[in-house]
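Of the protein chains in this complex, one is absent; all others appear in place.
Chain nomenclature is as follows: A, B and C, assigned in order of appearance, with residue numbering initiated at 1 for each chain independently.
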Amino acid sequence: MELIISKYNYWVYIILMMIGFYAMIGKRNLVKKLVGMNIFQTAIILYFVSTGAKRGASIPILEGGHGEAIHAIHAAHYVNPLPHVLMLTAIVVMVSTFGVALALIIMLYRRYNTLEEDEILELRK
Amino acid sequence: MTPPFPILIILVPLITAFFIPIIGWWRRDLCYPLVIAALSVSALSSVFILHLVGEGGTIHYYLGSWDPPWGIEYVIDHLNAFMAIIVSAISLIVALSSKRSVERELPQKVVYFYCLFLLQVTGLLGIVVTGDMFNLYVFLEIASLAGYALIAIGEDGAPFASFNYMIYGTIGACFYLLSVGYLYVVTGSLNMADLSRILPDLYHSKVVLMAFAFFIVGVGLKMALFPLHVWLPDAYTYAPSAVSALVAPLMTKVGAYVLIRIVFTVFKPSFSIELIPGTAILSWVGAIAILFGCILALGQTDLKRMLAYVLIAEVGYIALGVGLANKAGLTGAILHILNDALMMACLFLVVGAILYKVGLRNIHQFTYLHRKMPITMAAFTIAALSVIGIPPTCGFFSKWYLVLGAIDANQWLFAVVLLVSSLLNAILFFRVIENVYFEPANAHGDRGHEEISIDEAPLSMLIPILIVTAGILSLGVLSGKIISSVIQFAVPAGL
Amino acid sequence: MIAHLEDIIIQTVCRILIPFIQVYGLYVIAHGHHSPGGGFQGGVILGASFILLCVAYDINEAKRRLNEKLDTMFCSLGLIIYSGIGFVCLVLGGNYLNYSRLGHILPVDPVNARSLGILGIEIGVGITVMAVMISIFLDLASRGKHEEGLE
Partner (left out) sequence: MKLLALIAVLMTGALLLYGTIDMPDWGDPHSPASIHVSPRYIEKTMEETAVPNVVTSVLADYRGYDTLGETVVIFTAAMACILLIRRPRK
């Protein structure tokens, strides 16, 4: 039981990821596949950001910003910034993949005017 | 100040890709020469880097001059430089031959086609040269996104095939990112060299085990390893001919390089061989991939789809070579990356030339083709012999080392699989050659003597094909020298 | 009639609101050093202000202000700024993207040169992200035909 309490962020991200993963490969409608892809990538972003968290730490912006005295900075006072940087990249990758995927869906709809996978397979033959 | 060559390989095609939309708006026909110039600069600098690595050992290039675990680092050893040459040389050759087919298939969108073409090559070069796990994911995403778009502009089935490719490709890339996350949580660093130092005392933790498993699945999806290859045949068949000639030889080979880098450099051989049966699974998957690839290829009548299945079998060879995990097996795998890139480039360029000139895809309609396009068909025959593995061509030598590796690892079953696959390849390609060269029996009477004029593929397509065929033959002869000078050092230590 | 009436309300509100959204977007880009923000977030806000213009009026109205040719130029321009700054550092003798080398040409000590380099990077990224958001929206919304309205 203690295992679940102390590591609940990993449980949440795995459940979310499996929902997205199932939608991606299980669903027939193309747009639903894309929704699944979005959930799948968001779950990974949740995982990364949750690894950076430190108990009792503030946001990674140092107080001595506007020229006041820069006293000793302890790493424990600030949240780990690296996962946040990596996830900025992952968010941009998610947006770009989504943009290209929507472009593909518009091409498909223009050609077959349906978005069901099995109807497209028949029309294509 | 370390010489800027490692970054120059990536920077020149990248900045040219930014300038192409601007120049294309001003004067459209300037894009093609720009692409050729950019790729030749990166090809030259990668040759120069191999020369530097040959003399001075591994090159380390710190981006923004931050030392490794904090900043991003480019590590170039023999394997990287070897791969960088393959990627930039093959993409230069394919770019040379793409002019005519692109102008016919996509008349208005030549500018954006070349921009994405350069971005794809930059992504591939970025994957090959980097020494940072997350940076590899970013460039993997650039190459994949450009690939999805380039494939989707093909014939009728292309958008749906590209959509499927995108779904599988995104799952693969996300599994790779997840494993980088799993390693990050347990070690705290993203740099490959740093990881390989910290990981050894974590080999027994479950997190590292799962990270390794998802690395293999993620890279296997990108590489179209057998059970995960479902997206490849449709994607490469419906793609425009210039794109399939670029993507087929390079995308899977760069995936194979990432596999070798992860299995032997990030995870020490001691982990991936003894601790968990990682390489054993890989060799079995590779063997199955070879068999199924050849058998599925037998059932195809469309030449391009047949070549796509042969490509899956070739990826199986590389996975088998990696799975054997001994010196001869890995030498065969790395040599096979080079040979297969050349063979697939030649075959897909020939298919592109046939499609451009005659517009035929079905194998049974290839009668009298050897009279119409003698040089192209001669190149096709040489490439076919190389895929089968006939001595003078380069394909024989890589298969030879793979069989040697299989015997060293006394896995006689794999040696048998390799020989059977050569037989299957022979059946595959002689079926095509027979249609091309020998007149059908019943046609002797009426139009046997009617003269068929030679209308060869245009020069801009013919020269790249001839270059690649010359490459296949010359590398066959020189493979001894290549191994002794480059691959010998490229094989990871501790094998 | 009612549809027309609603248009007027939306159009007047947007005409007043959009400049302030854009100023806020610039603030997010410029103030990335001291507060959460930076190139991507600011660029998206600038792109969103343009998309609000497309939604309130119609695409041709918005395209009169920024047609897609100019938009593609902005995409490349931002990235040329980014890699240009890196290239300048390369030319000045450092590794690629090593901003402390900018201290040779800017009258600043190497540490502040890095801070200015970061600001230059944020501006380049902001321009590219804004232009990309607008370009993708224009293509997806009008399905490539770029006629008026949002059909």
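Methods note: a contact is a pair of C-beta atoms (placed from the backbone, for glycine too) under 8 Å apart; a residue touches a chain by one contact, two chains touch by 3 or more.
Note that the structure is predicted; figures quoted are calculated from it, not measured.
Participant: For the chain that does not appear here, which of the shown chains does it touch in the whole complex?
Facilitator: So, taking every chain into account, the missing one touches A, B, C.
Participant: Tell me which residue among B:9, B:76 or B:119 touches the hidden chain in the full complex.
Facilitator: For the chain that is not drawn, the touching residue is B:119.
Participant: Among B:19, B:82, B:184 or B:231, which one is in touch with the chain left out?
Facilitator: With B:19, B:82, B:184 or B:231 as choices, the missing chain is touched by B:184.
Participant: Please identify which residue in B:22, B:213 or B:281 touches the non-displayed chain.
Facilitator: Missing-chain contact among the listed residues: B:213.
Participant: Spell out, residue by residue, where the missing chain touches chain C.
Facilitator: Contact residues on chain C toward the absent chain are 32-39, 68, 72, 75-76, 78-79, 82-83, 86, 96-97, 99, 111-112, 114-115, 117-118, 121-122, 124-125, 128-129, 131-132, 135-136, 139-140, 143-146.
Participant: Under the stated touch rule, tell me which residues of chain A contact the chain that is not displayed.
Facilitator: So the residues of chain A touching the missing chain come out as 3, 6-11, 14-15, 17-18, 21-22, 25-26, 50-57, 60-65, 70, 73, 75-76, 78, 80-86, 88-89, 92-93, 95-97, 99-100, 103-104, 106-107.
Participant: In the full complex, which bits of chain B touch the chain not displayed? Write them out.
Facilitator: Considering the whole complex, chain B reaches the absent chain at 14, 18, 21, 63-64, 66, 69-72, 108-109, 112-113, 115-116, 119, 122, 126, 134-135, 138-139, 141-142, 145-146, 148-149, 152-153, 159, 178, 182, 184-190, 198, 205-207, 209-211, 213-214.
The criterion applied here is as follows: only the chains that are shown with their structure count from here on.
Participant: What topology does the chain contact graph adopt: line, ring, star, complete, or other?
Facilitator: Shape = complete; every chain linked to every other.
Participant: Quick one: chain A and chain B, Cα centre-to-centre, how many Å?
Facilitator: Spacing between the chain centres: roughly 30 Å.
Participant: So, what's the distance in Å between the C-alpha centres of chain C and chain B?
Facilitator: Between these chains, centre-to-centre, one finds 37 Å.
Participant: Where in chain B do residues touch two or more of the other chains?
Facilitator: Not one residue of chain B touches more than one other chain, so the list is empty.
Participant: Touching chain C in the complex: which residues of chain B?
Facilitator: Per the touch definition, chain B meets chain C at residues 1-2, 4, 7, 11, 14-15, 18-19, 21-22, 25, 61-65.
Participant: Can you name the residues of chain B that touch chain A in the complex?
Facilitator: For chain B paired with chain A, touching residues are 134, 138, 141, 145, 148-149, 152, 156-157, 159-160, 162-163, 166-167, 170-171, 173-174, 177-178, 181, 184-185, 190.
Participant: Could you pull out which chain A residues touch chain B in their complex?
Facilitator: Of all residues in chain A, those touching chain B are 21, 24-25, 30, 33, 37, 40-41, 44, 47-48, 51, 82-83, 86, 89-90, 93, 96-97, 100-101, 103-105, 107-108, 111, 120-121, 124.
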